[in-house]
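The structure appears below as C-alpha cells.
Removed: one protein chain of the complex. Kept in place: all other protein chains.
For reference, chains read A and B in written order, and residue numbers begin at 1 within each chain.
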Amino acid sequence: MSAATQLPPAPVAAAPAADVGEGAGRRGWTGYLLLLPGALWLTLFFIVPTVSLVSTSLYDPSGSLATGYSMTGHWQNYTQAISDYSPQILRSFVYALIATVACVLLGFPLAYAIAFKAGRWKNLMLVAVVAPFFTSFLVRTLAWQYILGDNEALVSLLRKVHVLGADGYLLDTPFAVVTGLTYNFLPFMVLPLYASLEKLDPRLLEAGADLYASPVAVFRRVTLPLAMPGLVAGTLLTFIPASGDFINSELLGNPRTRMVGNEIQDLFAAGDYPTASSLSITLMAAIVVLVLLYVRRAGTEELL
Amino acid sequence: MTGRAGRWVGEHVVLVLGLLVLLYMCIPVFVVILMSFNDPASRNSYTFDGFTWNNWRNVCEPYQLCSSLALSLRVGFLATAVATLLGTLMSFAMARHRFRGRASANLLIFLPMATPEIVLGSSLLALFVGNGAAGVLGFWTIFIAHVLFCLSFVVVTVKARLAGLDPRLEQAAMDLYANEWQTFWRITFPLVFPGILAAALLSFSLSFDDFIITNLNAGQEVTFPMFVWGAAQRGIPPQINVVGTVMFVVALAIVASGQLGSRRRAVRT
Partner (left out) sequence: MSDDLTLTSVTKTFGSFTAVDDLDLTVPQGSFFALLGPSGCGKTTTLRMVAGLEEPSAGTITLGERDITRLKPYRRPVNTVFQSYALFPHLTIEQNVAFGLHRQGRKKVDAEVARMLELVELGGMGGRRPAQLSGGQQQRVALARALINEPDVLLLDEPLGALDLKLRRQMQIELKRIQVEVGLTFVHVTHDQEEAMTMADTVAVMNQGRIEQMGAPEDLYEAPATTFVANFLGQSNLVPGKVVRGDAEVLELDVEGTRLTADVARARVRDGAVWVGVRPEKVYLSHAGEEAGDDDNRLHDGIVSDVSFVGVSTQYLVRMPWGQELTVFEQNTGSRDRFRPDDKVDLHWRADHTFLLDASQDATAGVDRVGE
C-alpha cells in the first residue's frame, strides 16, 4: 500500500495508530482511584519502612530495644558492618553468582526443550516446572538434606566411583549450599526464559541455518539475542533473592558458609538493630550497583 | 551422513538435557512424598527407616504443626484476597489509564520484586519496632508483609493478561448496546479472569511459602514455615512431608483443572 508514499512523512507514521485507535487510554480520575489503594500500601509498607531502615541504621548502637535508641547519625555503623561482615557479603555474592550461572546452564536447555522440542508434552513439562513451588520451600530444602546426606545413595555412589574420598561428604559444604540455591531459584530462571523463547519464531532458526550459519552460530547470533530479555529477567530474579537468602546456608551449610542473610537475621534476633539495618542497607546498595552495571552491559553488548 | 546423524543427536540431546534438569527439579518432591511415609527410627533421624501410614493418620501430632498450618492458611487466604484485589485494580490503572506519575508508579511496583526478602523483612521490622513498640508484631504485621510482597507479582501477572486483550472486543461490546458496566462484566472480566486466577494462585504460594520476611515480623505467632524451621533445629517430624505432599497434590489438581478448563474454552483466537 504505497499510495501512502504520497503523504507527508509525519502523518504516515501517525496513521496506523489513528486508524486502529487503540492504546489511547482513558484520562481522568478513575486511573488514580484504581491505583490509590495499592500505591498507598506500597508507600506505607515499602517506602516508609525503607526510610525507617535507613534511619535505624544510623542510630547509636549503644541503645537497645528495651531502653530505646537515639538517633545520632552514627554512620560508623556502616564501616563497622562492612569491616566485620565483608567476608559474608562477598561470599553471598559469589554463591549467588555461581548459582545464577548454574541456573542459566540448567535452565536454558530446559526452557529451550519446552519451547521447541516438547511437542504435546509442553504443558505437562511447564506444570512440572511450577509444581515444586507448591511444596513448601523449607520442606524441599530439607529434602536436600536427605538427598545429600552422608549415608544416602548419592554419596555412596560418588564414593564408589571415587569422585568423593572414602569419607568424603556433600552435606554441610559450600557445594550443598550452592546446589540448594540453584535448585530453589531455577524456576525463576526457566519461566522468563521460556516466555522469551516461546515468542521466537522457529523459522528464524531455519532462516539462520539457511543463511550458512552453523548451529553454534545460529544459537549465538539468533537464539541468544532474541532470548536476551528473558535471560536478563531470569538472572535478576535468581541473583537478587539468592544473594539475600540464608535458609540454604543454614540448612545445608556449615558455620563457614554463612551468608550475609544469616548475619542480618542473627543481628536482628540478638536485638542489634542499628548494625543489622546498616548491613541490610549495604546489601541492598551493593545489589543495586551490581544490577545497574549488569543491565547496562546486557543492554548494550552481547553477553558472550 | 554424519551431519544428519549429528543433527539427530543434537535435537534429542537438548530434550534429554531438559528432562534431566526437570528430574533434578522434581527429585526433592519425590523425596518429600516418600518421607511422608517414613517411620523414623529416632527423633533426629532423617533417613528412610520404614514404611508407615501413621504420619498421615496423625498429622496434628507434633506440637504446633496444625495450629501453624492453620495460621499459614488463614494468612494465605486473606493476604491473597487483598493482594489480588488491590493488584488487579492497579493493573487496570496501569494498562488502561493515562495519568501523571506513571513512571514512578511502575518503579514503585517493580522495586519490591527487586529487593531481597531479608531487606524487605528488616525494613518492615524497623518500621514496626523502630520506636520500641515490638508489641504490635503478630497476625496483622504478617498479613501486611504478605500483601506487600504479593502485590507486585499480582500487578505484573494481571497486566500481562490485560495487555494481550484486544481492545476491539470491548469496542464491539459497546457497539452491540452494552454499556460500560455490562461491557466490563460480560467481556473484560471473563477474559482477564484466568490472569487474575493465576495471580491469586501465585500469591497464595508466595505467602504460604514465605519464611524470611515472616520470621522477622511474626512476633509470637508461628506460621508453618516457621514451624518447619524450628523443627529442623530439633529433629524433623515426618508429618511436615505429609503437609508438603498434600499441598503439592492440591496445587497440581488446581493447575490441571485450570489447564483443562482453558483448553475446553479455547479462549485464544
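Convention: a contact is a pair of C-beta atoms (placed from the backbone, for glycine too) under 8 Å apart; a residue touches a chain by one contact, two chains touch by 3 or more.
Keep in mind it's a predicted model, so treat the numbers as computed, not measured.
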item	value
Residue among B:41, B:107, B:136 or B:176 that touches the chain left out of view	B:176
Missing-partner contacts on subunit B, residue numbers	166, 168-169, 171-179, 182, 186-187, 190-191, 265-269
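Please note the rule applied: only the chains that are shown with their structure count from here on.
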item	value
Contact set on subunit B toward subunit A in their complex	7, 10-11, 14-15, 17-19, 21-22, 24-29, 31-32, 35, 46-48, 86-87, 89-90, 92-94, 96-99, 105, 108-109, 111-120, 122-127, 129-132, 134, 144-145, 147-148, 151-152, 155, 167-168, 205, 208-209, 211-212, 215-216, 224-225, 228-229, 232, 236, 240-241, 243-245, 247-248, 250-252, 255-256, 259
Subunit B partner contacts - residues on subunit A that touch it in the complex	22-23, 25-28, 30-32, 34-35, 37-39, 41-43, 45-50, 52-53, 55-56, 65-66, 68-69, 106-107, 109-114, 116-118, 123, 125, 127-147, 149, 151-152, 183, 186-187, 215, 236-237, 240-241, 243-247, 251, 260-261, 264-265, 268, 273, 276-277, 280-281, 283-284, 287, 291
